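First comes the structure, then the notes that go with it.
Left out: one protein chain. Kept in place: all the others.
Coming up: chain A.
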């Protein structure tokens, strides 16, 4: 089973994300800020990170920069999930090594589409009629 680390300071958002990701057969780990998320990654690298931008202690951007410098830190697919929807933020995130970017609000279909995009999920094909 693949693991996804959900990093968001809102427990409600984490719960919504957890429900969606568990429905996609991911094992979910939560962290409420970038610093706690780095601790999780030091113990074991997740396959995926769903990452908020604005958080206390350490924001998502700083987390991403530090993650990519860690040994094995280039492996996880990082998908931002944030209310920051400006093209400047998106460009900065991609430049720092984010794989995809979700602009909140999000739903199951968007998470599914983005996870398929980065190869975390296989495409579902309808059967031939």
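Just so it is clear, contacts are C-beta pairs under 8 Å (C-beta built on N, C-alpha and C of every residue); 3 or more make two chains touch, one makes a residue touch a chain; residues count from 1.
We take it that contacts and distances are computed from a predicted model.
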By UniProt, of "protein-glutamate O-methyltransferase", "Heme exporter protein C", "Spermidine/putrescine ABC transporter substrate-binding protein" or "NADH dehydrogenase subunit H", the chain left out is "protein-glutamate O-methyltransferase"
Of the listed residues A:11, A:27 or A:91, which contacts the missing chain in the full complex? A:91
Against the hidden chain, chain A presents residues 85-87, 90-91, 94, 100-103, 106-107, 109-110, 113-114, 116-117, 123, 125-129
